[in-house]
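The complex appears here without one of its protein chains, the remainder shown in place.
And then chain A:
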Amino acid sequence: MIEIKNLHATVDGKEILKGIDLTINPGEVHAIMGPNGSGKSTLSYVLAGRDGYEITEGSVSFFGKDLLEMEPEERAAAGLFLAFQYPVEIPGVANTTFLKSALNAIRKQRGEPELDAMQFLKLVREKTKALNMTDEMLKRAVNVGFSGGEKKRNETLQMAVLQPKFAILDETDSGLDIDALKIVAEGVNALRSPERSMLVITHYQRLLDYIVPDHVHVLAFGKIQRSGGKELALELEKNGYAEFGVNEAA
């Protein structure tokens, strides 16, 4: 599905990603853990096509296509979704309006018919309910005045509506209370299927109790330092990142 080879990326002349190799097959869930500032969000932004990163080396292929050549909206239409670590506020734009525009923009790019207001409402109501969100939140402006946890839940809702083929969840668990964590994890698990893959970025093994990964990777200093099964997360929880030369006090 996605094949990342020797990916190097710099921001303002500073190299952040220093040769990432990662292959994710259909149906797999991979988790990335790693210390603050190690480049996890940078990797997700680069994959989603955000401006401001220079790719100095390497390649990414997505369903056989050169991902790095595509515009962000083309990547979205191809099935890539990023749940943001810091979801963005858009004042004055109702959550439903935003979601409907997004869904129809994607459908249009794919040559599928757009959903009318009734069809859309039915779909979004269903997903909202599954995530224990209120209709009131749908009417509010995108992320404006949402609590940290509500924003994360809203990201999950968008994912549930857009039904991506490859979802990157950048610390979607941060800021969630215990119940919300379960609900969000259920939402994510509901999306798991043999055709769909996920890249889950997290600091806490706790999330991985709910969303059980097939593979866990440790990203530090812009490189994947170690990969393993789900037990690697438990080990990291116990020992921290000292083994990778990260000074815990820093």
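As a convention for this text, contacts are C-beta pairs under 8 Å (C-beta built on N, C-alpha and C of every residue); 3 or more make two chains touch, one makes a residue touch a chain; residues count from 1.
Here is the rule we go by: contacts and distances are computed from a predicted model.
**Student:** Look at the options "Phthalate 3,4-dioxygenase, ferredoxin reductase subunit", "ABC-2 type transport system permease protein", "Sarcosine oxidase subunit alpha" or "Fe-S cluster assembly protein SufB" and return the one that UniProt uses as the protein name of the missing chain.
**Tutor:** Per the UniProt record, the undisplayed chain of the complex is "Fe-S cluster assembly protein SufB".
**Student:** Out of A:M137, A:L162 or A:L234, point to the residue that touches the absent chain in the complete complex.
**Tutor:** Once the missing chain is taken into account, the touching residue is A:L162.
**Student:** Could you tell which one of A:V11, A:I55 or A:V93 touches the chain left off the display?
**Tutor:** Of the listed residues, the one touching the omitted chain is A:V93.
**Student:** Touching the absent chain in the whole complex: find that residue among A:A76, A:L169 or A:V184.
**Tutor:** Per the contact definition at the top, the residue touching the missing chain is A:A76.
**Student:** Touching the left-out chain: which of A:V11, A:A48 or A:V212?
**Tutor:** A:A48
**Student:** Since one chain has been left out of the picture, which residues of chain A touch it in the full complex?
**Tutor:** Chain A touches the missing chain through residues 48-52, 71-73, 75-77, 81-82, 84, 87-93, 97-98, 101-103, 105-106, 109, 141, 158, 162.
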